[in-house]
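Of the protein chains in this complex, all but one are displayed in their positions.
Chain naming follows the written order as A, B and C, and within any one chain the residues start at number 1.
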């Protein structure tokens, strides 16, 4: 039994396999399909102060090796999350990372304050990169100077809880954004969110997604994600959590070798609901077989040159 | 028999199916595998004034629904192209778009002048987006102001030949780059070149590409390409040629409906050497079946809202 | 448990045959129960393309063998149609709400095209309850499983089988509809369901409609399948696919 524990800021995780926000609901939906205590943590659907109905339908479609979504950050809101979801989540024994976003800086700060104070929330993940909602998302994460300021303000509101900042890949160079998170006092970076994409139904000549553009995820984006994660790792000292197209143990290993301290699995939860648990088990078997005593010894072992 | 001819600047193409630079060699390699006169045009491997040996091996690898390459713009150089390749190419009766690049602005201008003057070259495609070579590529296409200046200078050197400028997708927003080409006097835009990506061999813990990063292409990138092409179309009045992940007639139609005047097929030439010819034939059958008299009537027919 | 942490756990296909041109009926082993109205999510290919599972209504479940009936409409269903007895298929489910007509009283089944699948399952589990089935389709080739219902009324758009026109025509003429004692269970294209919903409202009948939508997951986490109802925004895969008449706020 290899040592799979990893540390992200103040947060200690059982293992480095997490499930990604927006692909794991509020954690409860997977009961009976997998054992949520066997994975490092799960990230909640992105939460906002007020509940949101999200975008109009259709808001998902399939693409080669991936999918596009334009859910529009539908969520129950932080109040309902606290009263209707958290009691049940606490009972599962899951490690909970509350993913959140806001429409304004004040919203972000207030959401972070609320979630940080919530019993059973172990860490926060700030989404500054959702391309779906008119006023949210990309604007917050699109300017390094503003991102640094936002990170600092939110970190203060998080009152000691680990703050992970999740970056957008829809930038020319992700490195200044990684630095902004580090300089703003963020505890960790997670990357990547979805790439902007589009698909057309040629029969109806309509976009397959009502709002035309959506976020591309799944195996198709893995090479882009891995490259950006590697760039973040080379830029900052804080831990980086790798996300994007993970579907197999080899994919997990690619991100760890590139320097990610942990990974999140997104789209593939839809295809194989128990994938995170399977990958955690396979990672353990792999480490034992390869004589790797602690998984952290794998992190950043890429041999270049 | 539908009217498949389309016009890109001064260039009239038999049909809107072209093969993309770097995936079709110098056109001669496909003889016996397809009839090059049946496609709109082919884009040569990127040419430079001096021959180049390209990057070290390994320089390709497969990814989910795509591939990464880091060829490093290996090419025979414009002299050898003229003396060793062009005579044979002229005999094929192909419509030739000479793709080119340089290390300096002066190189670009001189390459354009040479190619524009070459008998049998019908149009030029300027690659400002190759991420593979230390001093070339992204730097030229990464700043709209510079891109506009370069386009204007090269357009002058092209002495009336149609100049297509090929854009990089590795930018936060492609629209200023599209405008730069238009303002600089470019006749058309082609988009997209490859997305930056990375892949690791977990057994050896080495990057699968010697230079670590490479360009991602193939079906995986189609949604990203389509979105960027649509953005270009909405931004400029000059024609846009759609490139990225095209593998089927439906893919061609997606780009045309989004507003591309023509398309280029890249990676799929490797998998199915006669794909461009097949798609041109299928497009004709489709137009006839749907009662579309001229293919240009399809362009930009996306219904939104 | 209906599936394990092992990705390779799959159900063995017992049979697969083309019942009408482009329509297939597939049977596979399935341990566990399911109720009429529910669906399963099938993985059609081993690899990442096509990536997502495909939802299929359960058309029957008996002695550990589940059946589905599907129409080939795209890549996923084309791949499904290539599978043969003895092959394995990766199935998860059952998911979704079930038909819950009142304990007593006659039930009218209305199916359009492939929509007969869940009705067939309900009928098999409740044989004496179904007063009549109404089956519609574009042509004769689109009328499925008609001979498995005892009283059946058929309508095709081109008149090639049964009445010419929509399936709602024979429905509204049926005595059990006209005397308003019939409870409707309907599944089919959205247009048909909307028409039935409006008829039921106008004529004062109650019933349930099984809807369809693109689904990313099938178990409530992607939020890709929502529809608006009188009770707010619902996920079609968890709070549906079966909704009461009068509940759905139809888009356009």
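Quick notes
The rule we apply is simple: a contact is a pair of C-beta atoms (placed from the backbone, for glycine too) under 8 Å apart; a residue touches a chain by one contact, two chains touch by 3 or more.
Note that this is a predicted model, so its numbers are computed, not measured.
Remark: the absent chain touches shown chains A, B, C in the intact complex.
Annotation: of B:40, B:219, B:242 or B:259, B:219 touches the absent chain (contact as defined above). The residue from C:27, C:49 or C:142 that touches the chain not shown here is C:49.
The chain not displayed touches chain B at residues 22-25, 29-30, 32-34, 45, 53-54, 57-62, 64-67, 69, 71, 74, 218-220, 247, 267, 269-275, 277-278, 281. The chain not shown here touches chain C at positions 45, 47-50, 75.
On the side of chain A, the interface with the absent chain consists of residues 64-65, 219, using the contact rule stated above.
The criterion applied here is as follows: only the chains that are shown with their structure count from here on.
Taken pairwise by the contact criterion, the protein chains are fully connected, each one touching every other. Remark: chain B and chain C have CA centroids separated by 46 Å (rounded to whole angstrom). The set of chain A residues touching two or more other chains comprises 64-66, 219-220, 247. Across the assembly, chain C contributes 48-49 as residues in contact with two or more other chains.
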